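Down below is the structure, laid out as C-alpha cells.
The complex appears here minus one protein chain, its other protein chains still in place.
Every chain is named by a letter (A, B and C) in the order it is written, and numbering of its residues begins at 1.
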Amino acid sequence: MSSADPRAIMLLSCPDRSGLVSRISHFIYERGGNILDLDEHVDTSEKMFFIRVSWSTSNFSIPACELHDAFAPLAKEFGASWNISLGDRKMRVAIFVSKYDHCLQDLLWRHSIGEFAIDIPLIVSNHPDLEPLAARYGIPFHVFPVTAATKEEVEREEIDLLQQHDVDAVVLARYMQVLSPQFVNRYHSRVINIHHSFLPAFVGSSPYRQANERGVKIIGATSHYVTEDLDQGPIIEQDIVRITHKDTLDDLIRKGRDLERLVLARALRLHSEQRILVNGKKTVVFD
Amino acid sequence: MSSADPRAIMLLSCPDRSGLVSRISHFIYERGGNILDLDEHVDTSEKMFFIRVSWSTSNFSIPACELHDAFAPLAKEFGASWNISLGDRKMRVAIFVSKYDHCLQDLLWRHSIGEFAIDIPLIVSNHPDLEPLAARYGIPFHVFPVTAATKEEVEREEIDLLQQHDVDAVVLARYMQVLSPQFVNRYHSRVINIHHSFLPAFVGSSPYRQANERGVKIIGATSHYVTEDLDQGPIIEQDIVRITHKDTLDDLIRKGRDLERLVLARALRLHSEQRILVNGKKTVVFD
Amino acid sequence: MSSADPRAIMLLSCPDRSGLVSRISHFIYERGGNILDLDEHVDTSEKMFFIRVSWSTSNFSIPACELHDAFAPLAKEFGASWNISLGDRKMRVAIFVSKYDHCLQDLLWRHSIGEFAIDIPLIVSNHPDLEPLAARYGIPFHVFPVTAATKEEVEREEIDLLQQHDVDAVVLARYMQVLSPQFVNRYHSRVINIHHSFLPAFVGSSPYRQANERGVKIIGATSHYVTEDLDQGPIIEQDIVRITHKDTLDDLIRKGRDLERLVLARALRLHSEQRILVNGKKTVVFD
Partner (left out) sequence: MSSADPRAIMLLSCPDRSGLVSRISHFIYERGGNILDLDEHVDTSEKMFFIRVSWSTSNFSIPACELHDAFAPLAKEFGASWNISLGDRKMRVAIFVSKYDHCLQDLLWRHSIGEFAIDIPLIVSNHPDLEPLAARYGIPFHVFPVTAATKEEVEREEIDLLQQHDVDAVVLARYMQVLSPQFVNRYHSRVINIHHSFLPAFVGSSPYRQANERGVKIIGATSHYVTEDLDQGPIIEQDIVRITHKDTLDDLIRKGRDLERLVLARALRLHSEQRILVNGKKTVVFD
C-alpha cells in the first residue's frame, strides 16, 4: 500500500447510539474500500460519538465523487456533522502574519520539504515586512493595512480574496490583529491561532512578560481555533519548556519562539490531515 | 453509561484484509453490544492488522460466557491471534521482587487505591526482606532462595505456585534474577520487566553506573516483555529525566527510582487493561 | 571528601555591588573552609545579588557555632538577608494533611529511605483518617478539627505545637484549609504548598475539573510558598503531563496524583537543602 494510493477520509460526530461503527465500516466495506485507519471516541458525559476513518479507494465500486451523496442518507439518520475529503484535492490554507517571521519561515520551510499535504495560495499581512520571505518561497503576499476605522471593510476584502482562492483554512502565524466575529464565524473551526502562553494562563497581550513577572518555572505555547472570545477557543495542541530564575524576558521570548513554531506546525498538520473534531469548547484530536 | 456496566474487551491481530473492522463491529452490533472504544492499527510494511474493541454487554443477546465460542469461527477464518476478556474476572498478577522496595511499594499502594483492575494473589521473592511490606497490604509472600544449582527446580516450584493461583501475568519489580527460557516461554508476552535504562542503551547490569560514566544528559527507564534474550524483549513504555554534571551516581539512582516506579506502573496498567498487542519484536499499545 | 564531612551552607541576598563573591569566598577561605559548591545570581533589573555557598568545615579554624557572629559584620555592611546552616542540625519539618494520602505516603516513604535530610517531628491534620499511615512510620499525628468559628484558636494551638517541636518549615501535603495571614506570616517563606494545577492557570478549587472543562492538552502541578494571597505565592517547582480527549476527570486526578507527589517532593528537597531564595514574588532556585 503506497502512500500514493487514492484515499478518502471521513470525519463525523453525532449523538451516540448502538451500531455506529458497524454501519459506517460496513458502508465502506460493501463499496470495496479497505480501512487503513480508524479512530473512534465516545464522550460518555455528553453522549456524543466521534470518528475518523481513512480508507483506500483504489478498488472502490463507486466513483469517489459520488461518496458524499451515497453517505448523506446515513448521516441524516445519525443527525451527524460530517465531511469526507478525497486525497486528490489538497486543503488550501492562507497564512496571516504581521512582523514576526519565526512561525512563517518555519511553516514555509516545512511546506517546501513536503511536511504538510496542503496548498498555500496566499499570505496576508497588515505590514509589508515579510514580503521578501514569502517571495523566496514563491507565494503571493497581500498587504492590508488595518485601522480601527477600516477594519470592517478590510476584513470584507480579505474574505473576498480568500473565497477567490478557494481557501479552506486560515493560520494566524503571530498575526497581531483580533479578527471580528463576522470573520471568525465565516471560518468557524477553521482559523488556527498560536498563542504564546500555556492557556488559560496569561491570556491577552505580553504573555512572556506576564510569565516573567509571575515567576513560573515553565512556559508554554498553545494552538487553538479562534472563536469570538479572545484566547478562549478550543485548544488543539500545547507544549512547554522549562525556564529558571536565570532566564530574562529575552530568554523567554527566545525559548518561546521554538515552542510557538513547533506547536503551530503540529496543529496545522493535525488540521490538514483531518484529525480534529470540535466537541463544544474542546477538541477531539485523533493523533 | 457507568463504569460498573458489564463490558467485554477483544484483542486481535491477523494478516490484513478488507472488511475486518466491518465484520468484527457487525459481530458485536448484531448481538446487541454497544462499542465504547475501538482502536485499530495496520502495520503496512508487515501487512498485519491489530484491533482492540471494548463494548457494553448490558443488552447483549447472548451470555457473555458464550462469546468465545460464537466468535471462534470468524477468528479462524481470519487466521487471528485473539482473546476476549470479560469485566467480571480481574486479571491475576504475581509480583516478583528481590530487595529494592520502591517499585513494589508503589505498585501495592496504587493497587490499594484502585488504580489497577487486577488481583494480586501473591508476591514471590528470592529474599525475605520485603515480607513486612507485603504483610502491610495483606498479600501472601513466598520466599524462594535461588542458586545456580537450584534454579531449575525452584522455577518449577514457582510455576506450580503460579498455576495454583491461576496467575495470568508476572511483574518483575526489580527482581534480580534472570528467568530461564522455560519460565519465559511458559508466560510468553505475560512477564513484564522494568529495566533502569533507556533501552537499548545500557543493557545488562549497573545501567546507572554506565550512564554516569558515559556522561549522558538524560537517563531513562524501560518496561518490556521478557524474552529469552536479556533486555531485548518488546518495549511497552519508556520515560526519561534530565540530569546534569552535578548529578552523582547516587543522584541518578534517586531520580531513576521515580522513573522506574512510573514506567512500571504505566506498563502494568496498559497490560491489565488489555491495551497491548505484540507485533514481532515490537508492541502495539492502544493507549 | 565523604558526604559525612561537616559542612556549612550560606544563603544570602543583598543589593548588588562589586566584590561580593570575592569577599564572601575570602571570608570562608581565610578560616580554612573549602568551598564545595557555589551558585550565584544577579537580578540585573532589580540590582539584587543572590548566593548559595556550601563548604567543608573539617579544617575550619573557628568553631562552626561562632560562624554566625563572625559573619554578621560583613552581612550588616552588605545590607543582606542571610542565614548559615550547619550540617549537624537537620531541618525540622511538620506536614499538614487532610484526607488525601498520596502526597503524605510518598513523602514518608522517601523520608524513610533517606531522600530528605530532615526530621519530621509531627504531622497535623484536620481529620483523623491518615493517622494509621503516620503510625506506620512512627510519627506523632495530631488532629485539630477546624471550623470557621474555631480557626483562629486552633491555629494558635498549632503554632504553639510547632514551636514546642522547634519546627523550621511546614509542608501542606494537600491540606484542605486556607491558613490565616497570622499563621502564614509567622512562617514566612517556610510554608510549602502543592497546588494541583499549572499556576497561574486554574487557581482555587477543583483545578482538575476546570482543566477538564477547558479542554487543555497538558495538566500540571505547582509547589509554591504560601502567602496571604491564595495560590499567588512564589513558585518553587512545576511539572506537567500530557492528556488527551480520552482522559476523563478521573484520569486527570489519577495522572495528577503522580505529578503532585513528584513536584512536592522536589520542592521539599530543594527547601531542605537550602537551595531557595525568595526574590519578591519569585524564587531563585539553585538546583
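By our rule, a residue touches a chain if its C-beta (ideal position, glycine included) is under 8 Å from a C-beta of that chain, and two chains touch if they have at least 3 such contacts.
Model, not experiment: these values are computed from the prediction.
Trainee: Which is it among B:Asp106, B:Glu237 or B:Glu260 that touches the chain not included here?
Mentor: Here the residue in touch with the unshown chain is B:Glu237.
Trainee: Which candidate, A:Ser85, A:Gln105 or A:Thr222, sits in contact with the chain we can't see?
Mentor: Checking each option in A:Ser85, A:Gln105 or A:Thr222, the one touching the absent chain turns out to be A:Gln105.
Trainee: Among C:Val42, C:Leu133, C:Val146 or C:Leu230, which one is in touch with the chain left out?
Mentor: Here the residue in touch with the unshown chain is C:Val42.
Trainee: For subunit B, which residues reach the chain that was dropped from this view?
Mentor: Contacting residues on subunit B, toward the hidden partner: 41, 43-45, 198-202, 213-218, 220, 234-240, 244-246, 248, 279, 281-285, 287.
Trainee: Just checking the interface: what residues of subunit C touch the absent partner chain?
Mentor: 1, 18-23, 25-26, 28-30, 32-42, 44, 59
Trainee: Using the document's contact rule, name the residues of subunit A that touch the chain not shown here.
Mentor: Looking at subunit A, the ones touching the missing chain are residues 101-102, 105, 109, 113, 115, 136, 254, 258, 262.
One rule holds for everything that comes next: only the chains that are shown with their structure count from here on.
Trainee: Same or different: do the copies subunit B and subunit C touch each other through matching residue numbers, with over half of them shared?
Mentor: The interface is built from the same residue numbers on each side, given that over half of them are used by both copies.
Trainee: Rounded to the nearest whole Å, what is the centre-to-centre distance of subunit A and subunit C, using the mean of the C-alpha atoms as each centre?
Mentor: 42
Trainee: Where in subunit A do residues touch two or more other chains at once?
Mentor: 41, 44
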